[in-house]
Structure formats: C-alpha cells, structure tokens
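Removed: one protein chain of the complex. Kept in place: all other protein chains.
The chains carry the letters A, B and C, assigned in the order they are written, with residues numbered from 1 in each.
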C-alpha cells in the first residue's frame, strides 16, 4: 500500500485519475482526427526543409501557405511534398523554395506512387530522427557522466532579449548553481504563426525562440556543463501557434525541458482550442520521441483566478495533462507538471497550506518532476520582502521533496532578472536546500491538523470537478471558465483557420515515425 | 506526565537541573558573603541620592569612593549614610555632597543609634520602593488594558548613540510592529565604574544607559504604546561594573527587560568574577522587585566557541542562570534566557539542528520566555543573503513557539541598524509569524530522526557538563574555559578592588527590603 | 493612491525642508544602500572601480559591504555610502489628479445628479500585452480590494475588450461605441514598449478627430499621472489603484469639462 504523509485517500486519487483519463481520451480522439498548418510545417521541418526567404519567412510556412499547400492540408503535406522532391530530384529545401515560388506543384499521389512517396518521406525524415536519437543519447551520456546535482533542481530564467547576452547570463547562473536554464521567449511569440530564423538580439521581455538560438545556448551550456562538472538543462517553449514545430526543434537541438501546454495558449493567449489541442498532440509525440521534460502551465491559473477558491482546478488540470501526455507516449519522469498556488504570503497559515498543496501534488504524481513555483503575483517592488517570500518557498520545496524548483526572483514584480538577481536567488535556494536537507524526512503532519485537512479538501474538490468535466467534456468546461477564471469558446480565438479535419486519405509518415519512437500505436 | 515533541528524557532534565541548583547555591552563598562598591552605590541611589558633580560623577560614586566610604565598605554604607542624614538634617543628596566634600563624616553607629539609623535608611528608601511598586502596577495595567500582541514578541534594537535619535527610530520600529525595543548601550559601558548622568547624544555603537535616557525612552514608548494600542516593552542593560545600580534604575524607570548576566561580563568584558557575581545577586533582587524580565547572555557564547561542539554549554549555563535567578526571587516568566546557536547556515541540516535546539530550550524551560536569536556571526555584508538567513530563524522561532524573538538585521555584520533595516526585519518577522502561525502545532518530529537525536545528544552532554561543574564549582569551570572558550581567573579582571567580604556587622536595610519584596528570605 | 500633498506636513526634528538628504540613523547622515554588477572580473581593481562609481554618484566614504565574483568576467557589489546631494523639498511641485476620492454609493449619487444617461467606457490591454488582471481589477463586476468594478455601477456602460488588443481595433470600438472614456492598461514595459503603444493611440485618436470628446486614461504598474500627461493622456493610475478612484475621476472630470 502507498503511504502518505497527508493521510491521503488514494481511492479518491484513483477515481480522479480515472475521470481525467476519460477526459484525455476524448480530447486525444478529437485531436487525432485533425491536422493543422503547424503540424504540417513541423512535418516538413522533420523532412529537412531549412531556411527562410528574404523576409525571414521560413520555407515551411511558404509551402503550407501556398495555394496547393492550403488545398492539400486536410490530406497531409508530407506525402505530396516527398513526391515533389522525388519528382524534381532536388533536396527538401530546394523543393520547398520551388513550391513556394510556384515553379513546382504538389499533389497527392496515388497507387504505387503513393507508397513510393511515403517511403521517400520516411527517407527524408531519417536524418532528423537520427539527430533526435543522437541527442537523446548524448543527454543520457552527459547525465550519466556528469550527473546534474542535488534536487530540487534549481531552475532560473534568462530573458534579456538578446541571445548572446542570454548566454553570458546563463553562464553566470550556471556557475552560481543553476541546474536548469530557461530562456524566456519574447512576449507574444505564442501568437506568431511562424518561427523566426537565425540568431536574434531584439526581444521584449524575452528572447525569440529560434533554432539558431536554441543551438547557441545549447552549445554554451554544454561548455559550461563541462566546466561545472554538472549537466545543465536547457528549457524553452513549445507553446503557442507553432507548438509542434517548436517541439521538433527542441528534440533536434537537445532541449531538456519545454513549456508545452495547450491550455496555457487557450486561456492566456486566446488561441483557438481546436487548433492548439490538435497541435499539442503532435508536439507531445515529438516530446516523447525527444525524451525531454515538458512543463505544463497550471502554475499560471491562480494569477487570474482566486487562489483560495481554485486550488483544485490546478490539480484537476494537472491530472488531465498527465493523462493526455501519457497517451502521447511521454513517460512520467517527463512530466514537469505546473504548480504554483499564489497564496497571499500575509495570510494566516499560508505556509501550512502551501506545504499541504506541494505535498499533495508530490503524492498524487510520485513519478513526475513537478515544476514547483513560488507565487509571482504577490511579489512587489519591495525586493527585500520578496526575497524572503521566495525563501519561504525554497523551504517548502525542500520540505516536500520537489524535483524541479523554479526559483522566484526578488525583482519579479518589476523586471526580468538582472545578472545578480539570479545569483542571489540561487544562493538562497542552494543555502536552504542544504540547511533543510532532510527536513522532509524528519517531520510528520499531525492527524486532524490543518495541513492534512486542507489537502483532503482540495482532493475532494478535484474529484468533484473532474467528474463534472468528464460528463460535460473539456471544451465545455473551458467555455464555463473553469480554469483560471477565463472563458474561451470552441470557435473563437486565434489560429482556427489553420485547422482541418483529416481527410480519409490523410497520411503523415513522420507522425507515424514519431508515434513509433514514442511507443504509441500509430494511426 | 510532561509530553515532549522531542521525546526528551525528563529525568535527565531533572538531573541537570539538580546539579545546576547546587552550583547556584554555592555561587549565591559566595555572593551573599560579599559586598561591592556598586552594591553600595545602588543602595544609596535607592535611598534617594541623586545628581552628579561638575565632572559628571554621580554623588553615590563620590560617597563610596570617599576615604570613609572605602573604609566602611565591608560594613555597608547605607546605615552610616542614613545616620549622617539624620545627624545633619539635610536630604540624601545634600548629605552625599557634604560627605563627598569631606564636610560630613560617615561612621557606623552602634547600639540604639544603629537601630535608628536602620529605620532612617528604610525611610529614605521608602520613596524608591513606592516608585517601583507604582511602576510594576502601571506595567500590569497597561498590559491588561492594551495587551502586547502576538508571540513571539518581536524584539529589535536601536543604537544610534543619541537618545533623541533613538526615540525617532523606536517610534518607527513600534509602528512597524516591534514589541520590545532594546536600546543598545555605548560600547564598553560595562567597564565604566559609574553611570553617566543626564540625556546623552554621543555614544559608540549604542547610547549611554543613563537614568534620564531610560526615562526619555520610556515616556516616548508609553506614548507610542497608546498610539499603537499595544504595550511596547523597553529593554536596556543591567550588566557590567554598575550592574546593581542599573537594575535599580530599571526597576524605578519601568524598564521591562534588562540584559543581566555576570557571566557575560566575566567572559566578554574581563570583569572580575567575584565582583560581578556579587553584584549580580543584588541586581537580581532588584529585578525580582521590579518585576522586569532579565535576559541572560548565553547567546554570546558561540560567537567565540565552536557552535558544533559547544551547544551544551549554552544549555548548561541557562540552567545555572535559572537557578541563580530563582534564588534571587525572580519568577520563571521573568527569565529571558539567552539562546543563539551560531550554526553555519550553509551546513547540512543546520535548520534541523537549530529547530532541535530551539525546541529543546523551550521544553527544558517551559515557563520562561527564551530570548531566541539568529546567529550573528555568519552575517556578512551580503545583506540579501543575510535577510534570508534571518528569515530561516523567523521560521524556526514560530515552529518552536518562542516567546521573545530578537530579530536579526540584514546589515548586522556591518552597522547598527538604519531606520529601514529594522522595518524590513520586522516585516519579515511578522509575515512569517503570520504565514506559519500554527506550524509548531502541526508537525511532529520523527522518532529516531535527526532532530530528536540531536536534542538528546545535547541534553546528555549538558548533564555531564553540569555534573562536572557541580564537582569543581563554577569558578573553576570558568578558569578552565568551559564557557565561550574563554578562560578567566578568580583574581584577575576588572573591579576586584571594589569587592569586600562583609564584616560581621554588615547591614543593608535596602537589600533586606528588596529581598522581602522579591520574596527571598533576607539575611 | 497617495494623492494628498504632504508639503505642509510636520518633519522630524532637525530637518531643513530646503535641504533634504537620505537618512540612516543620524539626521543628515546621507546613508544610501546600493548594489550593482560590473562587467569586469573580480579583484582589487574591480573593487576600486565599484568604489569610484559610488564616488561619482556623489557618495562620500563609499564602503564595499559585499563583493561576489559572478564569474565569466562579472562582479557584483553591495555598497553603502553617504549621499552628499540635497534636495529642496519645499520647491517640489507634483502634478496630481484633481479629484476627491469617493465610494461606490457616493459616485452613483453624483452621477445620477449630473448625468441623465449612462457614461460609456471602453477598456483594453493593448499591443501584445496579455496581462488582464490590472484592467479587470478596474472593470470587472467582482472588483478589487473590496471595491466593485465599473461594470457594477448602474450609471456606467462598459466594454472590456480584454488583452492583446491592437490600437486599431480599440479605436474602431471607441468610435463605434461613442465612448466617453477609454481605459488602457499596459503592464509589459520592456524597451519602453508601453510608452510607444500609448503614444500611438493618442496620435490615432487625434487623427480620427475624436480626442476632445474622449477622456483618455491609462494605467499599469509603471504608470504615473505624470507619465500619462507627458504621453498626452488625461490621467494615469499606478499600482494600488482601486475601481472607485477611476470611476470617481471620470465622473468629476466629465462634469468639470461640461462646465468649462
């Protein structure tokens, strides 16, 4: 029998998970019937289409947005494109350029040509898959060789807007003990329906996520990993309108962690839910293949919803996200589920409640490295107070044995971190991790006490909520504003025009290869 | 049966206390056989001698240091002085001046004159005793009327060197939530064999303790107490070569807390042990009469001794101090025993050990308001890190249900607090007290764990040490450098020349009155 | 919202209002704490450079409390020093929003007295800014910090367009709705993107010829009334704003404008 420091009723947990599983099944079912412009672009990238036009628009966008691209969307572009490559004898990128220029036409082959084209598509994607496999094993080797230090892994962000500046900041952070470096993306990159190309130096509140930037940072961190004798993980975003492509790039460029959550896009970026849930399915297959950790976005919910009333929505969403992810072939150890409670640090017994929630999420997901976060909403310009608030959460993280701890920054309310803000946050995180090393092992929570009571109540509410969502479906729940107090509707939001129901003859060999690699039964 | 969160063996506690009691008995015995210049000065102050000469030397010093004063020391000055007052018909201060000028001679009366003089001495002291009684009941009334807020009481220091500036700082501190204001004394006032007179504005690292300064601050805090609707306690020092006088002034001027510990003077100020232990007996009788809390100095020990090896010396000294204090008529609720562990905040499981020690001292002294303190030695100029270190101790204080918490200041390593340093410390203290309000009730420490094991080990060592001190005596223990890693000897150190064995005809009616008021059998 | 002037307030003892200095623990000691990193490797010269920076800032006896080698050519310093500059406090004049703070009922009463129609307010968080919490705090039914939002006031008619609204879309809505007031929220301020967003809206409103019929109000954590005025807005509200402040201001300002 499982033991619980909270005296949890694991039958309730099982019931909640069963409901979440049904919800996930129906979402996945929905997604598997559709494709999107971004899914197809990701597919083409996997097949080796590289580079951008003079305006910086990537050739995969040009292909997909070409008139035939649009026409063929519902059928899948990989096979017609592979067919065009085979026909022209050019390589993938050249073919893409030709398609974009209108000098080559794509069409869905049939009969024997179809089977040839499928094989050609698989051939074209072979390099990318090799690359992904190499990156996976490199990660494994580095981790085996260097290790990655104590847990919770200390996770910090860099967000200068300039990838070269980010590199400097990341190196300094690594030296100060950072174990995960997240490069924050330029504001609203979620809304861009293309991925910029090349190294970039001008972002707002973050640095554009581009393949070149991924690579620059990965190289730098590999160097620093050797210097520090510790493998340092790199994090970025597979989120927004380019979610599938980002996820593929992440797998190819050896990102170790990626923020990846359709619900975030729906709720906070007003991306259409059909679009992004469909994208998410493909993105998570790529994540499973790439072997990186995904971070889900539940930590954002209570910035808009009331923390005192909606903790259970975070846990419910975590369960749904878990079930969706498992169905995409992700392993539990790849699920960095989002957790941030946003409780007012001045409220009575807040710390007890925080610990209760942090322990609850650990016990409900014993195999997953929760992305544990302090509240950001209660940070103010009072950096000294903020530093202490964050310290409380450093303590809670150690007490509840978290796997990944996104460190708060004392200047959080005001600016993205200066070089020393991060240093000081890491210092506090490392000190408390050391000073309270075995505190979690040491203490027990009294029966009938506040901590156990609070956890039980939230679990109870989670069960009820999931049961309701199971009945009404996730889409309706979102329309009712269940999560984050935000209402979104089936047919509103950005990106809907990029969604198509898969035609009967839809084919996507790359997706099949991903599914295979992810250990998921392909279509 | 007592319950313990640490699974303490209370028989060990009883054994340790029994040894401490024997040690205390022999120290008290030693002290009761002696008097000092400062005891006699205190006596004269109680009898109404006020004011200082042109050089600022108080008349009590002039009287005691006059040739006859010195001659009569062993016999006690109060009776000859009262006799002189009666003879001359002047008031006490005028008589003191005359004695100092040599125009009036003191002599020990005998026979009927002696009994008259004793009665006269009692009469002269009556005003001071009335004043002390009034101050006690005022404190009681204010506490009953206003309360003093939540526990642990937040204790902060002011130390500008200028009493008027101190007042400003104290007001701001009170508004920010301070419940105890300690006015830190100018460096090395311990070594002054007189108390300066009047309001002072020029101190080093603190403000001179003078009667006028006591009064100015008490008045200001009374005003602030009304504004804040909370009785705010005032703390100062009854320590050093003027310990008995300071204690009397404290009782008269309604100080609520006074640092009072012979061992501090011996170890850190190299004051002769015979002198200061004798002084301490009188000072604690006055403290008992005045009804204020004393703070002992064990929190200083580990600044010089190794924290990892000497925690038990702190507890042992606390027990001795307790037993000495009880013999002087102090009540357990007046014993603010010193506690600061000075553990390196970067050492593994430091926080667990700190909590173990804090809980231990609470359980060994359930009736006493421990003066709980964070380590000061590990503070550095890194104010951000220091602020977090202090926050850890704010947490430990709440977890172990402390009564008084001397808040650390982030600038501790560098300067006495600026006005906002204190504000920020109070903010952190109050926030954590609120956020972790019932954490102490909530958690249990695992059997066989680090916390319980550490506490048991320290208790064990304390027993052994006290047993040894019981055999060798406190004086020898001090010569061996048992406390604070500092060795001091019976006949070295300052102030020895102010000690006299009481002659057979020694009389001190004021001491008898104090003993009576303190509920201690007089001599 | 600390809108009352404190210019005639009582000062601590020893203060000369024409020569104000920072204060640590002795009047006019000038004590200031500062911290910064330098892009030079840690060492005696870096330390001296830090001291000189503080000196150039006008700090006497700059004292390095702490130094850290951040590595990779960077160093970090915590410095204290005594500021030699003084400020003439008595000469400071700060533009303030000219209004009296009223409560929900008071405002409703005032509105009913002065207007015979509902006042139309449109709000949005513009550009790529997705931070809705601030504008919602002002507009939402449920309100903020114990005060109802504008939607709850029967005398206001409101549209909250949410976040990521382009200035074009917002302007179109202002015109279509015949808004009396527009509320713009800007939270992301990196590279001063909020300033250009706000200034652009003013230009567009003016170009459209509706500026004089529109009360333009902005807000956000880094917005002050002064900044708002500089940008061509009528008022700006910063951190801690409550809905009734905004409602009250709109009410009073519209009445004032009608009169003049």
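Basically, a residue touches a chain if its C-beta (ideal position, glycine included) is under 8 Å from a C-beta of that chain, and two chains touch if they have at least 3 such contacts.
Values in this document were obtained by computation on a predicted structure and should not be read as measured data.
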Partner chains on view for the chain not depicted:
A, B, C
Identified contact with the non-displayed chain, of B:4, B:93, B:304 or B:331
B:304
Among A:8, A:86 or A:419, residue touching the chain not depicted:
A:419
Touch criterion as defined above, residue of B:33, B:138 or B:175 at the omitted chain
B:175
Touching the hidden chain in the full complex, which residues of chain C are there? Just list them.
2-7, 9-12, 14-15, 17, 20-24, 27, 31-49, 52-53, 56-59, 63, 72-74, 83, 85, 87, 89, 92, 94, 96, 222
For chain A, residues touching the missing partner are 159-162, 164-165, 168-169, 380-384, 411, 413-419
Sites on chain B contacted by the missing partner chain, in the whole complex
161, 168, 171-172, 175-176, 187-188, 191, 204-205, 268-270, 303-304, 377, 380-381, 413-414, 416, 418-420, 423
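Just so it is clear, only the chains that are shown with their structure count from here on.
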Could you state the distance in Å from the CA-based centre of chain A to that of chain B?
59
Chain B and chain C, separation of their C-alpha mean positions in angstrom
50
Taking each chain's centre as the mean of its CA atoms, how far is chain A from chain C in angstrom?
34
Multi-chain contact sites of chain B, meaning residues that touch two or more partners
382, 384
Where does chain C touch two or more other chains at once, residue-wise?
35, 68
